[in-house]
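Omission of a single protein chain aside, the complex is shown with its protein chains in their original locations.
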Amino acid sequence: MSTIIGILTGLALLFVAIVQQGGVSIFFNVHALMIALGGTFAATFISFPLPRVMRTFGILFNVFRSDVESPIDYIRQIISLSIKARRFSVLSLEQNAKLAKDRLLRVGLEMVVDGHDPETIRNVLETEIEFMVDRHAAGAIIFRTAGRYAPAFGLIGTLIGLIAMLRAVASGGSNVKAIGSGMAVALVTTFYGALLTNLFFYPVAEKLRSRTSEEILLARVILDGILLLQQGTNPRVIEKKLNAHLPPYMRRQYNFTEKYRESE
Amino acid sequence: MSTIIGILTGLALLFVAIVQQGGVSIFFNVHALMIALGGTFAATFISFPLPRVMRTFGILFNVFRSDVESPIDYIRQIISLSIKARRFSVLSLEQNAKLAKDRLLRVGLEMVVDGHDPETIRNVLETEIEFMVDRHAAGAIIFRTAGRYAPAFGLIGTLIGLIAMLRAVASGGSNVKAIGSGMAVALVTTFYGALLTNLFFYPVAEKLRSRTSEEILLARVILDGILLLQQGTNPRVIEKKLNAHLPPYMRRQYNFTEKYRESE
Amino acid sequence: MSTIIGILTGLALLFVAIVQQGGVSIFFNVHALMIALGGTFAATFISFPLPRVMRTFGILFNVFRSDVESPIDYIRQIISLSIKARRFSVLSLEQNAKLAKDRLLRVGLEMVVDGHDPETIRNVLETEIEFMVDRHAAGAIIFRTAGRYAPAFGLIGTLIGLIAMLRAVASGGSNVKAIGSGMAVALVTTFYGALLTNLFFYPVAEKLRSRTSEEILLARVILDGILLLQQGTNPRVIEKKLNAHLPPYMRRQYNFTEKYRESE
Amino acid sequence: MSTIIGILTGLALLFVAIVQQGGVSIFFNVHALMIALGGTFAATFISFPLPRVMRTFGILFNVFRSDVESPIDYIRQIISLSIKARRFSVLSLEQNAKLAKDRLLRVGLEMVVDGHDPETIRNVLETEIEFMVDRHAAGAIIFRTAGRYAPAFGLIGTLIGLIAMLRAVASGGSNVKAIGSGMAVALVTTFYGALLTNLFFYPVAEKLRSRTSEEILLARVILDGILLLQQGTNPRVIEKKLNAHLPPYMRRQYNFTEKYRESE
Partner (left out) sequence: MSTIIGILTGLALLFVAIVQQGGVSIFFNVHALMIALGGTFAATFISFPLPRVMRTFGILFNVFRSDVESPIDYIRQIISLSIKARRFSVLSLEQNAKLAKDRLLRVGLEMVVDGHDPETIRNVLETEIEFMVDRHAAGAIIFRTAGRYAPAFGLIGTLIGLIAMLRAVASGGSNVKAIGSGMAVALVTTFYGALLTNLFFYPVAEKLRSRTSEEILLARVILDGILLLQQGTNPRVIEKKLNAHLPPYMRRQYNFTEKYRESE
């Protein structure tokens, strides 16, 4: 959410500044776009295997759609599930497993319902977490690499424009106006490269990195929660143990009177 | 304290140099500010989750308000508290616990008064220290990242100004004066970006990093001090053990005759 | 494959942009090429021992010819080989060993047919993997280093051009046209350096790095597969164990009814 | 010593080159100095706590005053002290302890004379070494950080000068001479920033780093020497053991016949 707001605010500010300085049209140039974007994509496709680049677009979509959900909501959910499981049995969680939004929670609950032993559940979930971390780290590297190519191709485009402009000067018939126009076009590519990197590639790479640490925290909470739930641990103990994963300012006291209602 | 003096001195020096070179007004430009500050904030908000950026402002406030307190004062305080505890009992420290300014000392003393076992106290305090270190490290990363965006958006603003100016030249009617004025405006954004990063973002990031190591030292002293106090260790031994945490030039001999007065 | 497409697309985009801005001929300059390419090669040959640079060309050829083969195909192959081995004996794999395309699989199968003990097979194959990783890492370092030299020699060439041009101006007889022409030539070297690094050296270095991790995954699958096959493990267990190496989205269910046909 | 020669030679070369290109006066500008030096100090004072920056000046003084003393001299000294101790007793070293120039040697000898046990001596000396290493590492970081700020404030000063000059052009009445003069002044700040960093901040940071490794070597020799001396080890064995710390080309054979004279 904050990602979209960030990009929109950034673009709006730039847009206003640009409009007031002479109109948008002079900042749009199709050759510049071909060089900056095309070069960056070409270099990125050489750098990484195609399927890996493609998977990154899926990750990108995630980054823009929503923030990582709060571990507090999951602690609450696991507590109410554990109360239900203690009242009826873990088999009663079958419907909850199906409806769980988070993949890790869903897989974990299904395994609990199916009666797998804790060691197997832990192994499967830890493998899931590991591959998720790998996938995100790989995504962050791709964006970071693209962010290094974009300004370089911005520079390359500007060099192309400058060389062409200087040759036009050399072959005569040129005047100050033509030089100004040529340089303006040449600089647009550098502008595209700088914008792409600093308002898109680097911030998204950084976002993926910071998201990963949040998702690991969340995954730890879910993993421990499912194992505690399977053992039929007292919900108050579950709450205490899961809260210990969170920084002090995040910890919430669960309202145990409303919990019974929720779990039905 | 030295942070504020540093920023004020830096700004004063720049201000004098600027005034003597042609007045402040030519260094203020609202479009430039929109691009440099707006772009940097936008990119930073994309890079990190909103609550984490917000928490960083709280940390920032701390950095400016005061320096890390000296471990020597805390050693002194712990010694006088330990004498009081040996004379009366740890229960007599209840009032001191409430009045303790440092969060770690307060939490630790409260746990001692409440009679928790040493292992629990150590665990709780170490978790507190760990989360504090994480919070500061996260803050340093945010400032460092913002410090990388600011010059980039300074450059982007300058490119926007240059392109607009060159187009104006190309569309005729322009003269040397207009070119000079256009370039001056364009360069102001680069100036803002460089100033923001080198007089604010990077120094604050560095400050957070160096503060963290001081605060860890202080936290170690408080943690050990509280555990020694709880065991009813001899104050002279406490002093010796806590002093061992400090570099030689920092160690002070405690005046044990005045201590009794203080502890009452 | 995607490497070649990437380079061709990148070159095509640049070519179109260049042609539309004034023709290709002005972007070709033999002195610029001598300085940018010659300087980069010279610096690279000083930096590394000759045989190591030579071996890198072999690796480069590999990068362009084909992508790393999918571990899924190898899992399939190992399963069908294991079925054959269980039906007849490991000796029946002699022909398959000879025909195996992958060096690791070939060496491994030969050792199984020759009846070496598992420990020896593991040692030999792990040494092979280690040397492959070393060779690729060394190759990535060479490309990365060359990628740092290329823009530097681009700059050096531009400096040479600029100095010569300025001297021509100083020695009189020069006019605006000659200056424009001189600067255009000078900038071509920077253009070559930037292009070489960002469309060739860095992407190939990155490719080698990302290939290595894929090849390690593949090698692990083959190594484990051969050892399981030698022990006469049940093919279904082999499939399960080898699949555990893959990220979830890659895992495929093997069709065990068609398998018998394949293995004959 | 080589530090002072290095700086003087560097300055002399630059001075000659400057004088021959147009006189020193044009390279001195008080505004430029205010911005480059003032900005760098301001940013550094924000980055680090005041007492730490102050301590660094003390370290700086050390760097300029003298080189690290050779471990060979200390090995020689320890051997002759050990002979004296074996002849008379460790108590006879009291006077030598007082006169020892090196702090570590002095503290160590005093502890030997006072009859502390080896474990305590080792602990005290190792703590001393550790804090010395920390202090030097902290100093190197401060110089390195200042070395990153200086060119940035050089650029900021140049931007201020350029903007002021361009505004003057824009407000009319300006001519080519004024522009030349304005740019010359503007560039002086960049010149100061580059000089400060490359002839002072970075070299001193590097020096502190390389000194630290020499001082650790020296400290190891002294620490081991004092412990061997305390045990009354044979001087020839002491020499052999201490020499093992040194690289082969540094090892010297001690002349054992002159040794007796020295030790009296």
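Should a chain be cited, it is by its letter among A, B, C and D, assigned in written order, with residues numbered from 1 in that chain.
We take it that contacts are C-beta pairs under 8 Å (C-beta built on N, C-alpha and C of every residue); 3 or more make two chains touch, one makes a residue touch a chain.
Nothing here was measured: the structure is a model prediction, and the numbers come from that model.
Participant: Specify the shown partners of the omitted chain in the complete complex.
Facilitator: Even though it is not drawn, that chain still touches C, D.
Participant: Which one, C:Gly108, C:Gly139 or C:Gly157, makes contact with the chain that was left out?
Facilitator: Spelled out, the listed residue whose C-beta touches the missing chain is C:Gly157.
Participant: Out of D:Ile7, D:Leu37 or D:Leu227, which touches the unshown chain?
Facilitator: Residue touching the absent chain, from the options given: D:Ile7.
Participant: Determine which one of D:Ala36, D:Val188, D:Ile226 or D:Leu242 touches the chain that has been left out.
Facilitator: Of all options in D:Ala36, D:Val188, D:Ile226 or D:Leu242, contact with the hidden chain holds for D:Val188.
Participant: Considering the whole complex rather than only what is displayed, give the residues of subunit C touching the chain that is not shown.
Facilitator: Given the touch definition above, subunit C has residues 31, 34-35, 38-39, 41-50, 52, 127-128, 131, 134-135, 145, 148-149, 152-153, 155-157, 159-164, 166-172, 174 touching the missing chain.
Participant: Provide the residue numbers of subunit D that touch the chain removed from this figure.
Facilitator: Answer for subunit D: residues 1-3, 5-7, 9-11, 13-14, 16-18, 20-22, 26-27, 67-68, 176-178, 180-181, 183-184, 187-188, 190-191, 194-195, 197-199, 202-204, 206-207, 210-211, 214, 244, 247-248 touch the chain left out.
Keep in mind that, in the parts below, only the chains that are shown with their structure count from here on.
Participant: What clusters of chains are still held together by touching when subunit B is ignored?
Facilitator: Groups after removing subunit B from the contact graph: A, C | D.
Participant: Multi-chain contacts only, two chains or more: what residues does subunit D have there?
Facilitator: none
Participant: Graph of touching chains, which shape: line, ring, star, complete, other?
Facilitator: Contact map by chain: line.
Participant: On the basis of the stated criterion, which chains touch which? Give every pair.
Facilitator: After working through each pair, the chains in contact turn out to be A-B, A-C, B-D.
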